[in-house]
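Here the complex is missing a single protein chain, while all its other protein chains stay put.
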Amino acid sequence: MKEYPKEWFARRADIEGDAEVGAGIPPTHRSTYTRPPPPDAIDTRIALGQFVELWRRNKGWNPERLANEAGIDTSEILEIEQDPHCSPEPSAIFKLAHVFGVPPRRLLEIAGLVNDRTPLLRESAIRFAATSKPISSLSEEEREALEAFVAALSASTKS
Amino acid sequence: MSAKVYLKRAKDGELVQATLCDQITQNHLDQWETTWIPEMKAFAKQRSSASGPEDAHWDWRGKVGKGATFLSHCSFALESNGNLQGMMMANTVVSARLPEQFGKPLVYIEYLATAPWNRPETSNPSRLRGIGSAFVLTAIELSIDEGFKGRVGLHSLSEAEDFYEVKCGMTRLGPDGAHQDLTYFELTETQAESFRRNI
Partner (left out) sequence: MKTKRTMTLNLTQREMDVVQELAVKKDLSKTGVMKLALRLLQNIDARVQPGKKLFVEDDETKEKSELVIL
């Protein structure tokens, strides 16, 4: 790079001051622009929230532990679990899919973040949401529902 | 290869010499892991936040490793007092979107971050200012070397939009749905020249 005089840098540092200067896609970015969810996403988001909660309770993890494992905010875990109207960040869903060992695309679909929806997956999600209840320890019924839903998420992507 | 640049220390306005390296090396990545990350975690703990700064979970080692084999990718590191002060990765096969330069190649800044102790929220009196400007200048010079006439593009983190629009004179193109709604900015040839001339 061509050499610039000290004065150039001094003036630019004064202009820059204490500004934030980061650029690029951060994994934990929360945009100020809120994209409205697709009209039928609320159903599957209820399932998403319950799935996240049951999965971590099955592991004996609190929300903070799951957040640390996934590398996302604890507040995001809580929003996903409790508020089906919240629009989760795609990067957060991607990271959770990795922790859960399920295909990211499927979880993004349940989160209402992709346009192409798989009808069978939506049905599985609604069935799961109907049978699972958020109580402190998993009942046998909840455990079975959880396993069936994981199987549905992991089903062949050729459909 | 390296170039000499200067940064200003916040507490006394003193100009500190820094070195701009034209490649992020293993040593830089080791410093990122052993000095940046612990500092970000400490900051997060202090603020009772699970995440820390917006880029607290960036995997620089993965990003640099992935880009290293491609001619299109360039990386830069800024060092001062033996410490890593900032890093940047750029891509030279991206096309401009602004109508006046649509389709023409530019230097796209994929990632730019300063060391956590230099960030305004840390209130560290010894923080260094001018890192963003040094990197923008580097991107412009790279653009000129490549024949792209100073054209630069980037997606700004939300809190840095003012820096790029007002302080660097870049043109705002709005939130980009393909990049998690980060706002995309571009620098034209004329704007790049103004920046270089410090107008």
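Per-chain residue numbering starts at 1, and chain names A and B are given in the order in which the chains are listed.
Just so we're on the same page, a residue touches a chain if its C-beta (ideal position, glycine included) is under 8 Å from a C-beta of that chain, and two chains touch if they have at least 3 such contacts.
All figures in this text were calculated on a predicted structure; none of them were measured in a lab.
A.B. asks: For the chain that's been dropped from view, list the shown partners it touches.
C.D. replies: B
A.B. asks: In the full complex, which of B:149, B:179 or B:196 touches the chain missing from this view?
C.D. replies: For the chain that is not drawn, the touching residue is B:149.
A.B. asks: Kindly state which of the options B:104, B:179 or B:196 is in contact with the chain not pictured.
C.D. replies: For the chain that is not drawn, the touching residue is B:104.
A.B. asks: To test your reading of the contact rule: which positions on subunit B touch the chain that is missing from view?
C.D. replies: That gives, for subunit B, the contact residues 1, 22, 69-72, 92-93, 101, 103-105, 146-149.
The criterion applied here is as follows: only the chains that are shown with their structure count from here on.
A.B. asks: Mind pulling up the subunit B residues that touch subunit A in the complex?
C.D. replies: By the definition above, subunit B touches subunit A via 3-8, 10, 15, 20, 22, 49-51, 53-58, 89, 109-114, 119-120, 127, 129-135, 137-138, 141-142, 154-160, 162-164, 167, 175, 177, 179-182, 198.
A.B. asks: List the residues on subunit A that touch subunit B in their complex, please.
C.D. replies: Residue positions touching the partner: 1-4, 6, 8-29, 31-33, 35, 64, 67-68, 71-75, 89-91.
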